[in-house]
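Supplied in C-alpha cells, the structure appears directly below.
Omission of a single protein chain aside, the complex is shown with its protein chains in their original locations.
Letters A, B, C and D mark the chains in the order given here, with residues in each chain numbered from 1 onward.
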Amino acid sequence: MVAQNVVFGILAAVMILSAWKVVTTKNVVRAVLYLVVVLAGAGAQYLLLAQEFIFVVQVIVYIGAIVVLFLFGTMLTRAPIGRDTDLDNDQKWLAALTALFLVGVMVAVLSDAFGNTHIKISGVQRTADVANSMFGPYLIPFEVVSVLLLAALVGAIAIARRD
Amino acid sequence: MNSLDHWALTGAIFVPVIGAALLGLVPRRAELTLKAGALLASLASLGLVVYLMTQFDYSHSARLQFVANKQWIPVINSRYHIGLDGISLPLLALSALITVLCVIYSWDHFPEPHNPKAFLILILILATGMNGTFSALDLILFFVFFELVLLPMYFMIGVWGGPNRQYASIKFFLFTLFGSALMILSFLALYFKGGQTFDMIALRHTVAAAQLPTATASLIFAGLFIGFAIKVPMFPFHTWLPDAHTEAPTVGSVILAAILLKLGTYGFVRIAIPILPKAAHSWAPWIGLLAVIGIIYGALACLAQRDMKRLIAFSSVAHMGFVMLGIATLTSFGINAAVFGMVAHGLITGMLFFVAGSVQERYGTREIKRLGGMLLQAPRLGWILGFCAMASLGLPGLAGFWGEFPAILSSYQPAAGLSLTTFRVYMTVAAVGTVFAAGYLLWMLQRVDFGTVKSEFQHAHIHDLHVPEYLAWAPLLILIVALGVAPNLLFHITDGAVKAVTVGVHAATGVAAGG
Amino acid sequence: MLLNQFLFLAAVLFCIGVYGVLARRNAVLVLASIELMLNAVNINLVAFGAYRHNIAGQVFALFVITIAAAEVGVGLAIVVLIFRNRASIALDESDLMKG
Amino acid sequence: MLLAAAQGVPFQVPNLDYHALAPEIIVAATLVVVLVADLFLSDDRTWVLSSVSGWGLLGALIVVVELGATGHHASMVGGAYVVDDFALVFKGLFLVVGYIVLLMSSRYVEEGDYYEGEFYFLLLCSLLGMIVMGSARDLITIFVALETLSLPAYMLAGWRKRDLRSNEAALKYYLLGVLASAVMLYGMSLVFGFTSSTLLTDIGKATQGSITQAPLVTLGIFFITVGFAFKVSAVPFHFWAPDTYEGAPTPVAAFLSVASKTGGFVALLLLIYIGFLGRSDVWGPMFWVLAALTMTVGNLIALRQTNIVRLLAYSSIAQAGYILVPFAVAGSNTKSIHSAFTASVVYLLIYAAMNLGAFAVVIAVARKTRSGEIASYGGLYEYAPGLTLLMTVFLFSLAGIPPLAGAWAKLFVFRAVLDSGTSSAIALGVIAAVNAVIALFYYANISRLMWMNPVPDGDRTPIRVPASLQAALALTVIVVVVIGIYPQLFAHLGDVASLVK
Partner (left out) sequence: MFFLRNAWLIPAIPGACFFLILFFGKRMPGKGADIGIAGISASFLLAVGAAIKWITMSTPRVPVERHVTWFKMGGITVNAGTHIDGLALMMLFVVTFISLMVHVYSLGYMHGDRRFTYFYAALSLFTASMLTLVVAPNTLQLLVGWELVGVCSFMLIGHWWEEEVNSSAAIKAFITTRIGDVGLMLGIITLFYAAHRTFDIGILNRLALTGGISHHLLLVGALLLLLGVVGKSAQFPLHVWLPDAMAGPTPVSALIHAATMVVAGVYLVARIYGVFLTGLSIGPLGNGINALAVIGGITVIIGAALAFVQNDVKRVLAYSTISQLGYMVMALGVGAWTAGVFHLFTHAFFKALLFLGSGALIHSVHSNNMSDMGGLRKYMPTTFWTFLVGSLALAGIFPLAGFWSKDEILLGASRGGYPLFLWVGVIGAFMTAAYMTRACYLIFWGEYRGEGHPHEAPPSMAWPLRILAVGSIGAGWVSAFGFHGFPTWVSFDVAGVTREVIHEYAFSVPLAAISLAVAFIGIGVAYGYYFANKGPHGLIKRNGLARAGYHFLEEKYYLDALYLNGVIRPIQYPIARAVYWFDQHIIDGFVNGVAFVSRKVAGFIYNVVDQKIVDGAVNGAGFTAEESGGLLRYIQTGRVQQYAAVLFGAAALFGLILVLTTA
C-alpha cells in the first residue's frame, strides 16, 4: 500500500506542477505539452485505481487525438512558438481568488464527507464489464453520442471551413 | 326557460367579438361594410340584451337568471359561469346600448388617424369585455373579461388620442394593471383560503364557512379594494383618469366614463362585499372617507380646469364618490343608489363626453376660455350641453339625482355597527359637494354656452347637430329623463338583488337586517 | 489509499483549470484549461467508481472523454473561425456586444 | 440495481421498445437523410432539405401523439430511459418548437446565403438531444442529452460566419456552456460518489431523509443545478444569453430561448422531482434565490434595452425566473409539489408559443428594417398592422395580460405559491408580482412605439412575410389565443405529465 501511495504522491506532484505550468507558462506550445503530462498522469492514476480500459482510452483519445488537435489549433491560429507575453489577461488576481475559493469549498466538503475513507481495490476492472455496461444499460446514450460526434464533426467542418 | 334563454346571454357577450373577427376579414377600404357590420354586431348584442330584459323575472331579481355554468378550467376549478341578477342586468343593458351608440356616433367622424376598421374592431372587443364582466359569476372569468377591456382601451387612447396620448395611455394601462395584479392576488387568496372555488356565489358561503382570520380577510379585501378603486377611480388612485379622458378620442372617453368606471364599483357590489362582508364592514368607514374626499376633491379640481374634457373627467371622480359613498354605507338605500348612480353617471357623463367631443370637432378646441356663445352658433348642441350639465349636477327629475340623493340619505343611517357620527359627517360633506357640482358645471356652461361668440370663431362655420349625433344621443337623453321621472324603472330591478347583498352583510356582521 | 487523495487531486486540478479559464487570454489555452477541469472530473468519477466497485464510474468517464473530444473539436473550430475574421484569438477582444 | 451489480454479470441484451423509441429513430434517420441529401442537391434545390426536415419532425410528432393517445408507455434499460406522459408531452413540445423554428429559419437561411444542409442537420441533432432528454432518467443519459442539444447549438449560434457578432455569440455561448457543464459534471461525480448510482430513482432513494455526508450531496445538487441554470439562463449564470441571442441568427436565438431553455428545464424537472425530491431543504432556498434574482435582474435590465433581440433575451431571462418560482415553493407539502410541477410544465408550454411568436415577428420585421433597434419599430402599425397586432398579442401574453395564454402561465405559478403558503413562498410571490408589473413597462413600451409613434424613416412600404413565417406566426398566435380562452388544454397536459403521482 505504501508503494502505491508513494507513486500516487509523485504522480500527483508532477500533475499539479504541470497543470500549473499549463495555465501559467508564457509559451503556447509548451502549455500544450504540459497538458500532455497532466493527461498522462491522469492515465497513470487510472492504472493505480486498476481501471485499465479507461487508461487506454485516455492515452489514445487524449494524448493521441486531442493533444494533436490542440497543436493544430495552435498552429492554425499562428501562435508564436516562443515566449508570448500576452497570454494572460488582467484579471489574474480575481481568477486566482476565485479558484482558491472554489478549491477551498471543494476540499472542505470532501474532507467532511470522506475524511478517512479508503479505497479497496479488489481486482482489475475487466474491459468486458465495461463493454457489458456500455452496450447494456448505457446503450441509448452510447447511440446518441454517435450522433453527437457526427454533429460535432460536420458542424466543426462547416464552421471552420474557409468559404 | 326556452333554449334561447340559455344562449342569449352568452350570445350577447360574444356576438361583438365574433363580429370583430369577421370585420377583420373585411378589407380596409370597404368602410361602409365595416361600419354596417359593426353596427349589426352591436345591435345584435343589444337585441339579445333587450330580449333578456323581456324574459327577466323582475319579481325575483335577487335570483340569478339565464345562468350558464359549464366546465372551463377544471384544474383550478374555474368554470364558465355567467348569469344576471338585478344588479348586473341594468349595467349589461347600459353597456350594450352605449356600444351601439358609439358605433353610430363614429359613423362619419372617426378620429385621426382614421382607420375605421381597427377602431370598430376595438369597440366591439371592448363590448365583449364589458358585457362579459357584468355577466361573469366566476372570479377568473370576471378577471379575464375585466382585463380584456384594458387592451382595446389602451390602444384606443394611444392611437386615436390627443397630442399627449402616449403618456396617457401608458398611465392608464399601468395603473389599471397594477390594480388588477392586486385583484388577482386577492382572487387567488380567496380561492385558497376560502374554499377552493372561484365561483362568486359559492364563495359567499364557503368563505363564511372558512372563518377567515380577520387580518387575512382584511388583507384580501384590501387587495380587492385597491384593484377596484383604481378602476372606479377613487381618490387618491384617480390620477390616470383625467389624462386618459383628456387624450382619449370621444368614443373612448364615452366608453371609459360610461362603462369602464363601472367595472370597479360593480366589483365592489358583486364581489368584494358579498364575499367578504365582515371585512367590508370594517373597511366601510375608510371607503366612505375616500369617497367623500373624492366628492369634494374632484369638484374642487374641476374648478381649476381649463379643458372641458378634463373638467368632466374630474367631475367623474366626484360622482363616483357618491356611488362609493352609497356602497360604503352597506345599506340597501346606499347600494341601490350606487347602482342607480352607475347607470345614471354612465348615461350623463357619457353624454357630456359626446358633447365635448362634438365641441372639439367643431371648434378644434376644448379650452373653456376660448369658447363662448355656443348657444348662438349651435343652439341644439348648446342646450344639450346645458341639459347634461343639469343632469350631472343632480337635478331632481333627471337621472343623476337618484344616484346622489339616496346615497346621501343612506349615509345618515349606515349599516348597523358603523359609526353614525362618521357617516353623518360624510353625509354633510357629500351634500355640500352637490353645491360644488352646481358651481363648476354652471361655470363651464356659462363660459361655453352663454355669452357671445369669441372673435376667433366669429366667422367659423359651426354646424348644429347632424344625423349620427341625433341618433346616438336621443336614446341617452330620453333615458336620462325617463329614469329621472320614474326611478322605479331601475329600482324595481335592483332592489331585490341589492337587498340580498345587504342581508348577507347584516347576517355576517351579526346584526338584524335594516334598510 | 485514501479516497480523498484522488478527490483532492481532482479538486486542485479542477481549480487550476478554473484559474486558467479565467486568467488566460489565448483561446486555445482556455480550451486546454477546460481539459484540465474535465480530467479532474474524470479522476473523480473513476475514483468513486473504484471506491464503490461500480463500473458506472468508468463508463461515465468514458462518455466524458468522448464528449470532451467533441467539445474541443467544436471549440477549436469556433476559435479558428474567429481567428480568421479578426486575426486574433484574444478572448477579451470579443466585446462587440454588451449591456 | 442492474447497474450497481454490473460487475461480473454476464451481458444482458437491453430491452428496447422500438415503438416507443420511434420518434428518436425517425429524427435520427431524418438528420442522416438531410446530411446525405445535402451532398447530392444543387444549390438551388436546397429548400428540399427544410421540407424533408419538416416532414421528419411531423412524422415523429405523429408517433408521439399516437403514443400519447394509446397510452403506450415504456421503461427501458433498467429504468434509465422511460417513455411516459411527461416524456411525450415534452417530446411533442420539442418537435413542434423545432418545426416552428424550421419554418422561421427556412427563408432566413436561404436568403442569408448560409450553409443550409448543415444548418438543418445541426438543428435536428440538437432536437434529438432534447427528445432524448425528455426520456432520460439517469445522469449519464441526461449528460449526453444535454451535450447533444448544446453542441450543435454552439455552432448554430455562429452560423453567420462572416459576422463578428455571430462569431462572438458562438464563442461566448460555447465557453460558458462548456464551463457550466464542467461544473455540472463535477457535481454529478459527487452525487455518483455518494449514491453509487447514476439512476435517478436510486439517487432519489439514497438522498432522501436524513443522510450522512449531507454537505457533499448539497454541493453536488448545487453544482448540477449550475449546469442547468446556465442552460435556462438563470441569474447569475445568464450572461451569455443576451450577447448570444443578439449575435446569433435570429431563428437560432428563438431556438435557444425556447427549445434549449426548455431542455434545461426538463432536466431540472427530472432531477428535482425524481432525483432530489427528498432534499427540498437544499433546492428550496437555492431556487428561491435563483428565481428572485433571475426575475428581478432580467426585468430591470430589460428596461434599458434598445435592441429588440436583447430585450427579448432579458425578457426570456425574466420568464425563466417565473418558471423557477414553482421550483422554489414545491417542497412545502404534497399539494404544492403537484401544483408547482403543473405550473412549471404549463408555463413552459405557453412560454414556448409566445416567445417563438415574438421572435417570428422580429424576424419578419427585420426583413424590412434590417435593424434590431427597438426604435425602428416606431409606427409599425402603419405599414404592417397584422404583424403589429401579432407582436402585441405576444408581448402582452408575455406580460401576462388575460385573456392571453401568458396570464394563465402566471396564474398557475401564483397558484403554486399560494398552495405552498409558507411565508417565504408568499414573499417570492410578491417579488414575482412586482416583477410582473415592472415587465409591463417594457412590453407596453414596445407596443406603444408600434402603435403610436411615427415611422422613423417614413418608409411605409408593407412587409412581405414569407409563407413559412406566416405559418409559424399563425401556429403560435393560435396557441396563445386559444389557450388564453381555454387554458384547460395545457393545464390538462401539465397534470398528466406530472412526475410526482
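Note that a residue touches a chain if its C-beta (ideal position, glycine included) is under 8 Å from a C-beta of that chain, and two chains touch if they have at least 3 such contacts.
This one's a predicted model, so the numbers in the text were calculated from it and none came from an experiment.
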| item | value |
| --- | --- |
| Displayed partners of the chain not shown (whole complex) | A, B, C, D |
| Touching residue (missing chain; options D:61, D:87 or D:183) | D:183 |
| Option touching the unshown chain, where B:113, B:364 or B:396 are the choices | B:396 |
| Which residue of B:435, B:467 or B:507 touches the chain not shown here | B:435 |
| Interface residues of subunit C (partner: the chain not displayed) | 18, 21-23, 25, 30, 90-95, 98-99 |
| Interface with the unshown chain - residue positions in subunit A | 89-91, 94-95, 98-99, 101-102, 105, 108-109 |
| Missing-partner contacts on subunit D, residue numbers | 171-172, 175-176, 179-180, 183, 214-215, 218-219, 222-223, 226, 230, 236-237, 239-240, 243, 281-282, 285-286, 289, 297, 300-301, 303-304, 438, 441 |
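The rule is short, and it goes like this: only the chains that are shown with their structure count from here on.
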| item | value |
| --- | --- |
| Where subunit A and subunit C are represented by their mean Cα positions, the distance between them in whole Å | 7 |
| Distance between chain centroids, defined by C-alpha means - subunit A, subunit D (Å) | 31 |
| Length of the line joining the C-alpha centres of subunit C and subunit D, rounded to whole Å | 26 |
| Subunit D residues counted as touching two or more neighbouring chains | 3, 6-7, 140, 143-144, 147, 151, 155, 158, 161, 170, 193 |
| Of all residues in subunit A, those that touch subunit C in their complex | 1, 4-5, 8, 12, 15-16, 19-20, 22-23, 28, 31-32, 35, 38-39, 42, 45-46, 48-51, 53-54, 57-58, 61-62, 65-66, 69-70, 72-74, 76-79, 84, 86-89, 91-92, 94-96, 98-100, 102-103, 106-107, 110-111, 114-119, 121-122, 125, 129-130, 133-134, 138, 141, 145, 148-149, 152-153, 155-157, 159-160, 162 |
| List of subunit C residues in touch with subunit A within their complex | 1-9, 11-29, 31-33, 35-36, 39, 42-43, 46-47, 49-51, 53, 55-56, 58-59, 61-63, 65-74, 76-81, 83-84, 89-92 |
| Contact set on subunit B toward subunit D in their complex | 71-76, 113, 118, 140, 143-145, 147-148, 150-151, 154-155, 158-159, 165-166, 169-170, 173-174, 177-178, 181, 184-185, 188-189, 191-192 |
